[in-house]
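Below: the structure, in structure tokens.
With one protein chain held back, the other chains of the complex are shown just where they sit.
On to chain A.
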């Protein structure tokens, strides 16, 4: 017996010594779940009673209530200890989660008693979200039921890794070992995909106390721990302090102009003054100057502590952003895939806008794609157009602004979010992030009634993208301008995208590193594609030194629309012309990353049009381009008219 009485806890060597011991006890948060009438509330009542957590006045009230509402004949109905709402007592069911507290000499416990009815699954999820272990109760007469499976799946999705499988009411099946073993086998079969680290099955009778806090003499065939022994011993430390530093900024504390502190709770890792931290969304970095606390500055703070950081630099940080380790940063994205548990009577609808909240950030979000719903019986992935209340599914989500996050598997704090209805403000769903999505996988095309061909027909032309590539000073812009004039004169609808001009506007934020050059080309290619879609003849005049990006641009366009034009002027000639004086400065080392000088130019191998400019005029070059265009249009017209000629 492990009965703990208040007397046995009473201090002998001074209260402070006793309390110091209490302080060092670890805490286990767990929940009880399972189907209706499996005995969850009875089990908690039994735990509270056997660990002497029930005061005399409470016991007296319980006895009164048992006579009034009880379902256990003359015995005390322990369920009435936790079913605290009138409606629950009247109906004899658990509606909402109750939190109860107890302690043994080894550990402190917070237990969430959660409802078994499917209708109240969201309240079970509430209890599970802060728990490290789940006691899954099974009525030995019933075996594994639908709600056993649903609760196990939700517990798994919410990150619970430890299951105590309480095969309850074992007295009602004659303490039969075979029944116990069959249920355990069923459960293991069903749950092996759920990623639980431990599943500890225990045969018990919550009503009579067998194997709850004391070993039953009626299950001599069982050699495992009692429930309380297991709860005292199970190790659930997740070592979040070992994970990279994550500090979601909750509140900016600015009492006066001289103090600007970032307040929040460390989600993972640790921090000390002098540490470099990075603002997740901007990439700006700063160093921690102080960790301010009421009792004096701290020399270190770890995950779980609610602290205030002062940085050495005036970086822009507000609520919703995150201060993180520079070595291991979270993802920052506006598209990601997530597991969703849906709580609301109104189904989740792809395309509808919800409010998405992480611990401190908030933005609007839509489900762009409901990939599938999970069948709680067999885990089958079922196609679905919506998620109904209590259903679980995998979705792609798009947010209006990017959020900083880790995957839920990496970090239970920074990988979770809730969804809120915009009108009712109800919490309608919970999400666990799986991974970020690249845009291309996820943005859905709007189907539009007026098409590319229609727009081009109206202009009486075929769209094309003439992509001029060549060294700076090779004559791209001169030739492009003249070409556009000629096209314009013949009634064509055109537009020139010029490298220098675009860098003053759309791409003003980009420099000349390789990464920025790639992004420079990507954006211009996207714009050119939209213009071609609008029916225009687009002339792109960009150095575009890398063949990979030119290929990327080519692949964006419809077949036959991309016309690579290599404006081929030797380096020496370009440097001699040097219309903007750039070569002289680059050769002097005043400009870095200059194509042809200290950054490579990859010449096209098979351009549609190869213009060798040496010794020729711009007019001659343009004639070659016009010739090419006319030949293509004639060829396409022949094809279009069905070979009637």
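Everything below uses one rule, namely that a contact is a pair of C-beta atoms (placed from the backbone, for glycine too) under 8 Å apart; a residue touches a chain by one contact, two chains touch by 3 or more; residues count from 1.
What we mean here is this: contacts and distances are computed from a predicted model.
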The chain missing from this complex carries, among "TldD/PmbA family protein", "Signal transduction histidine kinase", "glycine dehydrogenase (aminomethyl-transferring)" or "Sulfate adenylyltransferase subunit 2", the UniProt name "Sulfate adenylyltransferase subunit 2"
Across A:306, A:328, A:380 or A:458, the one contacting the chain not displayed is A:306
Touch assignment to the omitted chain, from A:214, A:253, A:285 or A:593, lands on A:253
Touching the unshown chain, chain A contributes residues 6-7, 9-11, 14-16, 18-19, 22-27, 55-58, 61, 64-65, 68, 81-87, 89, 95-101, 108, 110, 122-123, 125-126, 129-130, 241, 250-251, 253-255, 259, 261, 263-265, 270, 292-294, 299-300, 302, 304-306, 308, 319, 343, 355, 357-360, 412-413, 416-418, 420, 425-427, 430
